[in-house]
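Here is chain A:
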Amino acid sequence: MPECAFAPWTDPGAEPLIRFRNVTKRFGDFTAVRDLTLDIYEHEFFALLGPSGCGKTTMMRMLAGFETPSSGHIELAGQNIVPVPPNKRAVNMMFQSYALFPHLNVWDNIAFGLKRDGMPKDALRERVAEMLKLTHLERFARRKPHQISGGQRQRVALARSLAKAPKLLLLDEPMGALDKKLRQETQFELMDIQEKTGTTFVIVTHDQEEAMTVASRVAVMDEGELIQVATPSAIYEAPNCVYVADFIGDVNIIEGAAHRAGEDRYTVHWADGQAPLMAASDKAFSPAQNAFLAIRPEKVLVTAERPADAVNAIQGRIHDIAYLGNISTYHVEVAGGRMLKAQTANTRRIENRGFTWENRVWLSWDSTAGVLLER
Partner candidate 1 sequence: MRLSWFNITSLTLGFAFLYLPMIILVIYSFNESRLVTVWTGFSTKWYGELLSNQAFLDAAWVTLKVAVFSSTLATVLGTLAAYALVRGARFPGRTLFSGMIYAPLVMPEVITGLSLLLLFIGIGLDRGVLTIVLAHTTFAMCYVSVVVSSRLVSFDQSLEEAALDLGCSPWDAFRLVTLPIIAPAVISGWLLAFTLSLDDLVIASFTTGPSATTLPIKIFSAVRLGVSPEINALSTLMIAVVTLGVIIASLISKRNFVREQQGVAGRH
Partner candidate 2 sequence: MRRVFIIAVPYLWLLALFLIPFAIVLKISLSDVAMARPPYLPQFSWEAGWGAFLSQLDFENFTFLTTDDLYWKAYLSSLQIAATSTLLTLLIGYPIAYAMARAPDEWRATLMMLVILPFWTSFLIRVYSWMGILSQEGYLNQLLLGLGVISEPLIILNTKVAVYIGIVYTYIPFMILPIYAALHRLDSSLIEAAEDLGCSRAKAFWLITVPLSRNGIIAGCFLVFIPTLGEFVIPSLLGGSGTLMIGKVLWEEFFNNRDWPVASAVAVVLVLILIIPIVLFQQNQQKQNEAQS
């Protein structure tokens, strides 16, 4: 796991930029955010990830000041910002719809916030020019928002919200309106800009790939609660529950009874008449406790013969093959009608590969390939 040098959340002495303390937000009977506590540090690129209605947008709107918490408080650089109205916060937001003012051109849109601060004319012009340069929009300064493309609009929205050099920039589904190819390019551009400006970014997204790509840390949310907050690689490799494992990427979940089999090692009995599976875990499980073994499909090896040194091996029959160009996913039916997925990289041409429908194959993986979860 490549750990980058930037990890203030591991430093107990670091002062967080944002602190959510027991924040609850109710809309009538509906609880959007439930007793949530979270620290976000300076220069972080923090992603709030979850399905729609999980409360991530509400959290963002509370940071921007458009919603007030029902209880709890939110600190920005040590100061409680709950009573501060949105126009007095050193926080800026990039809206999902971009919310570009249709009657103002690109230049005036970017200058809008600076003018509210009463910035002197020369400094303002310089700052707008700087922003236009940063987002490669110099040639479009005089255009109205409806005269530029979707990708350009997105950059105007970014430039406008960055112009005031906020302590914190909020991005609400910033790439939701872009097509896939443009989205990928923009993600890198966004990371680049974040690095250049050193601003703390909080991004809300339902796209797990996007969160994994851009963020220094990801918070997975569901029904108003934080499920896991960790780096993208930790979330992917060591999810703390089935929900997270399932939400991020593709995963096989095998349910069974766990028994201790040595230090940090457990066997999982998953089907009658089948050899138990071996899994490493530093969590403690009581004997015969119900557990879930999560294994990523790309960690499962497909072979015609049982590999001699395999710790875990299951025989099955190929039910379906999804050919995706660079990789193929095999859906393999194993004991009890259970379906497991295995992914292989297509390094060879298609006609040279061995397996087809109905073939009997062996699926195997190492004891450290999977994660054993309690729920």
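On how the list was made: all candidates are chains of the complex that A comes from, given by their letters.
By our rule, contacts are C-beta pairs under 8 Å (C-beta built on N, C-alpha and C of every residue); 3 or more make two chains touch, one makes a residue touch a chain; residues count from 1.
It should be emphasised that the depicted structure is a prediction, and the values quoted were computed from it without experimental measurement.
Enquirer: For chain A, which of 1 or 2 is the touching one in this complex?
Expert: 1
Enquirer: If you look only at chain A, which of its residues touch candidate 1 in the complex?
Expert: 64-66, 85-88, 91-93, 95-97, 99, 101-103, 112-113, 116-117, 140, 143-144, 146-149, 160-161, 164
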